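The complex appears here minus one protein chain, its other protein chains still in place.
We just call them A, B, C and D in the order they show up, numbering each chain from 1.
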Amino acid sequence: MQRIGVFVCHCGSNIAATVDVSKVAEMSLMEPGVVHAEDYQYMCSEAGQAKIAAAIKEKNLTGIVVCSCSPRMHEATFRKAAERAGLNPYMVEIANIREHCSWIHKDMEEATKKAVILMRAAVAKVNLNAPLQAGESRVTKRALVIGGGIAGIQTALDIADAGYEVDIVEKTPSIGGRMSQLDKTFPTLDCSACILTPKMVEASAHEKITIYTYSEVEKVSGFVGDFTVDIRKKARSVDMNKCTGCGVCQEKCPSKKAPSEFNRGLNTRSAIYTPFAQAIPNVPVIDREACIKFKTGKCGICSKVCQAGAVDYEQKDEIISEKYGAIVVATGFDTINLDKYDEYAYSQSKDVITSLELERVMNAAGPTHGHLERLSDGKAPKEIVFIQCVGSRCSDDRGKPYCSKICCMYTAKHAMLIRDKYPDVNVTVFYIDVRTPGKNFDEFYRRAVEQYGVNYIKGQVGKVIPQPDGKLLVQGSDLLDNRQILKEADMVVLATAIEPNPDVRKIATMLTASIDTNNFLTEAHAKLRPVESPTAGIFLSGVCQGPKDIPETVAQAGAAAVKAIGLLAKDKLMTNPCTAQSDVLLCNGCSTCENVCPYGAITYEDKEVNDHGIRETRRVAVVNNALCQGCGACTVACPSGAMDLQGFSNRQILAEVDAICR
Amino acid sequence: MSSEKKQAELIKEISGVNPLKCMKCGKCSASCPSYNEMDIKPHQFVSYVINEDIESLVNSKSLWKCLSCFACVERCPRDVKPGKLIDAARQVVVRQKDQNYLLADEIPELLDPELPQQLLVSAFRRYRR
Amino acid sequence: MQELINRAKELLADGTVARVLGWKAGDLPYNPEPAYFETEEDLKDFVYNGFCGANLSKYMIEASKLEGKTMVCLKPCDTYSFNQLIKEHRVDREKAYIVGVGCKGKLDIERIKKQGIKGIESIEGAEITDEADTLKIQTIYGEKSISYADGMLERCHVCKGKDHMIFDEQIGESKETKDAERFDEVAKIEAMSPEEKFAYFRSELSKCIRCNACRNACPACSCRKCVFDSNKFDSSQKANVDSFEEKMFHIIRAFHVAGRCTDCGECSRVCPQGIPLHLFNRKFIKDIDELYGEYQAGADTDSKAPLTNYTFEDAEPSIVGKRG
Amino acid sequence: MKYSYYPGCTLRTKAKDLDVYARASAAALGIELEEIEDWQCCGGVYPLGSDEIATKLSSVRALNAAKEKEQDLVTMCSACHHVIKRVNDDMKNVEDIRTRANNYMELEEPYAGETEVLHFLEVLRDRVGFDELKKKVKNPLTGKKIGAYYGCLLLRPSKLLSFDDPENPAIIEDFIRAIGAEPVVYPYRNECCGGYISLKEKDLSKGMCEKIMASAEGFGAEMLTTACPLCLYNLNKSTGAKLPVVYFTELLAEALGVKEEVKEEVQK
Partner (left out) sequence: MPLENKEFKPKIVAFCCNWCSYAGADLAGSSRLTYPADVKIIRVPCSCRVNPMFILRAFEKGADGVIMCGCHPGDCHYSTGNYYARRRMTLLFSMLDYIGVENGRTRVEWVSAAEGVKFSETMNSFVEKIYSLGENVRLGDLRCKS
């Protein structure tokens, strides 16, 4: 028989306001095995933990139940407290009477009743708990960063500077990401390339960093400290070691009609290409879909003009398999597809563009060489309208329910840059709210209004109406003046919502990292563990976790790096002892459990058994506790009940069921 | 429940609209082809219902200027459907006794030889009990 | 039958097998029972006729532990079970010499008795060599005759086929017996209203006496120790304490053999209370076929079983309500 | 191809041309349109209150008639299409309306939105196929610059009608191309003409129509085509037929070479 102590937390008034905590403590004394019960203001506090320790010692407790917040919050805290008092940490169970009770129920009587039942279930379970010992597993001292934008580069640099090996996997031919496409950055208006390129160069030159561009993560197995990842290095068709980056191949390539990804399809590039001048590595790839040689077998000009003999049409995809201790996801974002927003005439007029396209238009390396002009006729615009919140803050399935966060600031930036460079161009911004929290942000926006005379109108645009003469009639609301506005413009710029890179779904599935309804990766805790995934060993960097601007991204990238370093710095990790175990006498040796184990943790051995006096050799299941992660799939697959899960045993769960249904 | 509150609830029920979803972006008013004819603008309908000022709403000219073209419904980013609120408010009016907006004796003068039946039929449904 | 005995003698004589697993006559003309024969002498008691319905595959679990090979007589449907047991590592293929015996349908004495035939003294027409057309039955009330098909077990009317899935040699001819659709009975129940379904199963299951005959006969139900006998689920035998457990027993038993049950029909054949237990197993088979693609347990020894397999597009559990 | 057909009130009187040309074209394309027996007027506008049942019943009757024949239901008039399609959606997805409507109807088997409602344009696009249609054209209307006028009823609310992109539709343009003419895309083609209020607010709807006409003309349209009798009337009436407005079925009949055969019937 266990000697159980029950500790009921008030959590200030969080629990005590709706649950009669002393009643819960009192009722617990009627449960089998309970020899001690008390309630206290804050069980998780130093004083609360001391109370638990004292009771364990004084009353010789063999198990404790803490009725408090979610075990996801403080299970570890109470386990440690118990351990310090000499109790096996796995003799602790939590009854979640805050998130699952006091916070969602209003009626005190009802909530108290429920809390008592939750307490009973936990007591019933702990009655069947057994002490467990955590095992150890090794840590591979190498990190993987998925995505080579500013988030991935910064994370990799920080980890590498701490002395650990880092690999960056980047899908496109060059690192640099979205930031490389930007012309200027807010709120200081530095040139984006000028601050990004040194970082790119630093990463590529760092002796601890290996960069795999034009590569994708193909398969992930293992667990925290010991992941095995297959990386597909796509055939570049150019030998990285031989190429000198002279660029002649790109000049001579006769196929020049592929849309340039870097310039958002606003102009074209050659079939053999580096995405942009400062690309790292400065080695082109052949776009096999566009290449004449690959399509028809004829051509081969690039190979002929390459003095280094680097062009290799026979090159094949290569799979690299590498082990990592930690993985950082930094897959970034894209703008949403605007097909469902045709009221803005994006698909009908070349002069309606997205803000990211405007970045390219304003950039000296862009399709217009930095001249602000209409893409339809090359004429200089006189009147530009910006529309905010295109697809953001939208509760239907056309757009995204969240605020994209960066648009208010970059629109102010664009407006300011245009007014600065082309003072005779009128700029109007239609906004719903201007959101500029951040250091020097609101000042920046006010400068756009006060110093540069940008015309901000509160109200959304209903329709952009292309006119026969090529102008665009913008029909919008002015909610403050209560009038409908018809404004003739030469160009319309849409502050298009951003969304996580669509590839992140696939990657999250491989990593078994959870993802929210908007495809942003979920944090382990929204406030307290914002750069960690709930899946151990997976860290989050940049917009893959939620919309953010460059300074925030860089800050988060550093934070993710620190978390990864904290993991890599350990030699050994404690493993979860809640693993499966097979009862040798009940095992049929049927292999069903082996078939459902996702970790290959179950093997079969011929073992000598003594079954009530009968000695025989039997084929029985053996669980490798280092590999088992404790999902329990095998326990249900096993018809005889031989396979059970420690910490969540059949009898423990049934005891909870019984306690709840009592 | 006050009668104003009751009517506000009725409008919400008939229209199936939750006015609290509105974020006041003004896209409805930006889309409305009848905007200039309206005294209460489409985006304001929502606050009249929230503030339970149904009296002003049902006496508003806007009720009869709305084309029911659903441009606002289609484009509303918050699924508020101001057009449906207006339809519902109009229903609240015509469901009351002697509140038909279209009177039987004014019909002959409105007719012309090419007028399609459906205009008359729909007007009856829109304007009369 | 003589052909079987001759072959058994040869195999024992040349040392290919150490024993023969077959049948010997029982105390009544219609209840032969499984038996081991180790010498030529023993074989004089060997019988094989239409009443030899038992599925001998399960006996091979124990026989696999014995020294030397065992010759075992398996009907076509028994070979599915044998395959399934190979797949689950419960029998040793090397320890078995499988004689695939032809099948003309197996007889159900309960069914014969139900046709008013009582006081049976002897039965003619049930030998494996017979045409399996008519049964002539001598009773204390005189001779009666019924068609062979009318005396057959339910499972033979929905026979999976007369091919042996695994064998070392084949003896005897088979005759097609299938004249009904396997899932018709299940479909009939599915079409009932919830009230009717419930009433039907309540009346059937209330007959259960928890004698465990079904469990003992079932080749899939071969756990060393049944969960209902162990303390792993706090569910060890509590007969007559809680009648829900009996219902739970049959649902869980069916669930535990789902995807493994070959539909051999032994459960219903051996039930002393005449409960159509195969309707549970067959329901799972029907669901599996419809939801996850046709699957016949025991047709091979290496395919993935439906409950240890999945696809991304699998039906959601809510389909149960939607199918109506 | 056999369909149940719901013509609607106006097609029997003021919009005979929409109906007659449609039937003639359908016959030429091998499509059988079986008119539903004893159909009743749909009411011309979708009931304004989500709590109304009686006003939806005529649509339910038509839908159920098609269901009993196991046919899809084809509509010709935009307003009928709009009303019937939305009522069908109610019957399919709104439990309360379905239950109440079925209680009124007392059908042998309750109706639950089983019928598929197709506008004739959708039949041409999805069942015949515009490529097939093109092959059957005898008199291509080569050189004609035609603006499609969609109006509001066919497109919105797009989630329920799922007819085409509500902001940038293409079905009538594709149709115009299939019959050999040149479509003119202009931004006001999905803006409302104010048809519903043209009885009482003539000036307002006039303003709308003028905008539409001017935009179409500006982009080079020589004529407009529509599927809606209300729009046709309103555009003609309010702008004094600045550009001719015809039903799409008339163009279709002309292209298929069957217009002359039935011309008399229209003028009767």
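We take it that contacts are C-beta pairs under 8 Å (C-beta built on N, C-alpha and C of every residue); 3 or more make two chains touch, one makes a residue touch a chain.
All values derive from a computational prediction rather than experimental measurement.
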| item | value |
| --- | --- |
| Displayed chains contacted by the hidden chain, counting the whole assembly | A, C |
| Residue, one of C:Tyr36, C:Phe183 or C:Phe233, that touches the chain absent here | C:Phe233 |
| Residues in chain C touching the chain absent from view | 189-190, 192, 194-202, 227, 233, 235, 242-245, 247-248, 251-252, 254-255, 258, 280, 283-284, 287-288, 291-292, 306-312, 314-321 |
| Missing-chain contacts mapped onto chain A | 70-73, 96, 98-101, 103-107, 110-111, 113-114, 117-118, 121, 508-509, 512, 514-517, 522, 534-535, 578, 596, 598-599, 629-633, 635-637, 645, 648, 650, 653-654, 656-658, 660-662 |
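The criterion applied here is as follows: only the chains that are shown with their structure count from here on.
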| item | value |
| --- | --- |
| Central chain (distance from its CA mean to the mean of all protein CA atoms) | A |
| Separation of mean Cα positions, chain C and chain B [Å, integer] | 72 |
| Computed distance of Cα centres, chain C from chain A, in Å | 54 |
| Mean-CA-position distance for chain D and chain C (Å) | 64 |
| In chain D, residues with contacts to at least two other chains | 166-167 |
| Multi-chain contact residues (two or more partners), chain B | 71 |
| Residue numbers on chain A that touch chain D, as the complex places them | 339-343, 345, 347-348, 463, 465-468 |
| Residue ranges of chain B in contact with chain D within the complex | 13-16, 33-34, 37, 64-71, 73-74, 87-88, 90-91, 101-102, 110, 112, 114-123, 125-127 |
| Chain C residues touching chain A - in the complex, by the definition given at the top | 65, 87-90, 222-227, 230-234, 256-257, 304-305, 307-308 |
